[in-house]
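Take a look at the structure set out below.
All protein chains of the complex are present and in place, except for one that has been dropped.
For clarity, chains are labelled A and B in written order, and residue numbers in each chain start from 1.
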Amino acid sequence: MKKNNEMLSAAEIREKRLGVLYKILPVISVLLLVALWLAASSSGTGFPSPIQVWDRTVQLFVKPVKKLSLIGHVGVSLRRIGLALLFDWTFGIAFGVLIGWFPRAKAFFGPLFNAFRAIPPLAWIPLITLWFGIGEFPKVLIVIFGSLASIVVNVQAGMSNVEKMYLDVGTVFNATPRQRLLKIAFPSALDAIFAGVRTSTSAAWMVVLAAEMLGANAGVGFLISRGMDSLDMPLVLTGMVAIGVVGAILAIVTQFAERMICPWTRRKKSY
Amino acid sequence: MDEKKKVILRLENICQSYVVQNGVKDAVENVSLEIYDNEFLVILGPGHCGKTVLMNMIAGLEKPVGGKIFLDGEEIHGSDRRIGMVFQSMNLMPWRTVMGNVEFGLELAGVKKAERRAVAQKYIDLVGLTGFENSYPHELSGGMKQRVGIARAYTNNPQILLMDEPFGALDAQTRYAMEEEVLRIWEQEKRTIIFVTNNIEEAVYLADRIVLLSNCPATVKQVYDLSGLPKPRNMTDPAFLKIRSEVSANTDLAL
Partner (left out) sequence: MNETTNAMTNEQRVKLVQDQKRKLTYQSAMLSVAGILGFLLLWEFLAVSGVIESKKLSDVLQVFRLFILKFVDKKPDGAILPVHIWSSLEVALCGFGLAVLVGIPLGWLMGWYRGFDSFMRPIFEIIRPIPPVSWIPLTIVWLGVGLRAKAFIVFFAAFVPCLINSYTGIRQTKEVLKNVGKTCGASYFTVFWKVGIPSSMTMTFAGIKVAIGNAWATLVAAEMLASSSGLGYMILMGRSYGRVDLVMMGILVIGILGVVISALINLLENVVLGWKKL
C-alpha cells in the first residue's frame, strides 16, 4: 500500500528525504574522487590522467613487458603466493595446532616463534637474497616468511581457547585424546583458522608485491618498479589498480570459501 | 512402586572442595544417596550450590575429593558409557547439524555410519525434531536446542541420564512444554533420570523422589517420596500444592 505525501507525518517525510540523500552521497563522493584525479593530472605534476592509464593498460596487452601481458604478470605473482600459501596452510596450521593444543610445545616454541614474528617480513628480504640469490625460490620464501605468522597466530589462538563445554561433551562420551583433538578442538577452531587463512592471503599479496619491487623480472610488483625506473607513471597506476582489484578478489574468494566450508558461521557476519 | 527397587547408582560420602587463593571452599559435603533403576530423581537445591558439581562428579567431569561412586555395584572412576548427560548450556557443537550432534556419541564410540544414522534418527523422531536433521544449532530455538541435547544423551543408550538444569535458560512457557516433553520421552524410553533444578514447582511436577540439598556446602537435607502422586500431575491440585509448600518451607534461601 502506498501512502500519499499528505498522509505522511513530518518525521516520515524527513526519513524519506534522508534515505534519498544517503543514496546520492556515495555517487557524489566517487565523482569528487574522479574530479580530484583529473585536476591532479592536469596540474602538470606528472600525475597521469585516467585516460592515459587506460591507454597504458590496453597497450600492455598489445605490447607486453618482458613478453608478459598484464594478466601474465598477475599470474606470475599469483603463482608465487599460491606456492607460499600452500606451505602456510599445511605447515602453518599444523604448527599452530601443535603450539595451541599442547602446552609443553607452546612453552618450548612459543618464545622463539614470538621473536620470529617480531621481525617485519620485509626485513628478511636482504638476508634471504644473500642466502638464496634472486631466483624464484627466495621470492616464495619471502612470501612465506611474511604470511606464516598470521595464520599460526590465529590457529594457535583458536586451539588454545576451545570452550570447555565442548570438551565436557567429549568427556561424557569417553572421547580418546585423539578424538578430542580431531573431533572437538579442531572443528571448534575452524573459524579462527579461517580468519588466519584470510589474513595470511592478504599479507602474502602485500609481501609478494614488495618482494617483486625489490628485484624481479616479472610480476605486478615488477611492473610498478619498472614504471618507477622508466618514469612511466601510467604503468605504475595500472599496476596499482591491478593490485587493488586482485587483492579485493582474493578477499572475496576467501570469504566465499569460508562460507562454503563453515556454514555455521554465516549468522555471525551480518554484513 | 514396590519395595524390591534395584539400586543402580550409589553415592557414598561424596565430598568436593576447591582451593581458592589461600583457603579451601567446600562445595559438596558428605552426600550419600541411593538411586533406583528407572526412577525420576530430582535434585533440588538453592542458588549455585553444589548441584552442578555433584552432577559433574557423577558424569566424570571432575573427581571428588572424597567418597566413592558405585554404578551397578562396582566403583567407577571418571566418565562411563552407561551415564549420559544433558547440559545446562546445551553444549551443542555449532559446526555440526542436528544429525551430527545427535550421532556424536556413537561416532566417538566407532559405530558405523549407517547404523548410527538409524539410531540417531530414532531419537530425533522421539524428541520431535523430525525434519530438522540438517539444520544447524543456530537456526533452532532454545527449546529445540535442548531437545537435541536430550536426543544426543539418549543415543548412547545410557542407563542413567543426568540432566543439569536443562531448562534453566528457557522462558517459562517453553519450560512447561519441555517438562511435559521430558516426561513423555521418559515414559517411552525408561531410563534412570537424575534431574537437577532450583525450581521447586518443576521438581514437584517431575519427580518420583526429590532430594533436597542445603545451601553451601551442599548436604542432603531431606528426601521426599512423591511416588504416591500419579503422573501427569496437575500443578493446581491440592495434593501437589501441599507438597510444594512443604518443600518450599524447607528450602534454604540462596543469598
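Rule of thumb we're sticking to: contacts are C-beta pairs under 8 Å (C-beta built on N, C-alpha and C of every residue); 3 or more make two chains touch, one makes a residue touch a chain.
Everything numeric in this text was worked out from a predicted model, so none of it was measured.
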Selected residue (touches chain absent from view) among A:V74, A:A175 or A:L209: A:L209
Touch criterion as defined above, residue of A:L38, A:L78, A:L181 or A:M240 at the omitted chain: A:M240
Positions on subunit B contacted by the hidden chain, ascending: 13, 15, 17, 19, 22-24, 26, 29-30, 65-67
Touch residues of subunit A, complete complex, unshown partner: 18, 21-23, 25-26, 28-30, 32-33, 45-47, 103-104, 106-112, 115, 118-127, 129-131, 205-206, 209-210, 213-214, 221, 224-225, 227-228, 233, 236-237, 239-240, 243-245, 247-248, 251
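As a convention for this text, only the chains that are shown with their structure count from here on.
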Subunit A and subunit B, separation of their C-alpha mean positions in angstrom: 48
Contacting residues of subunit A [partner subunit B, same complex]: 165-166, 168-176, 179, 183-184, 187-188, 190, 262-264, 267
Complex interface listing, subunit B residues touching subunit A: 59-61, 79-81, 83-85, 87, 89, 91, 93-96, 104-105, 107-109, 136-138, 152, 156
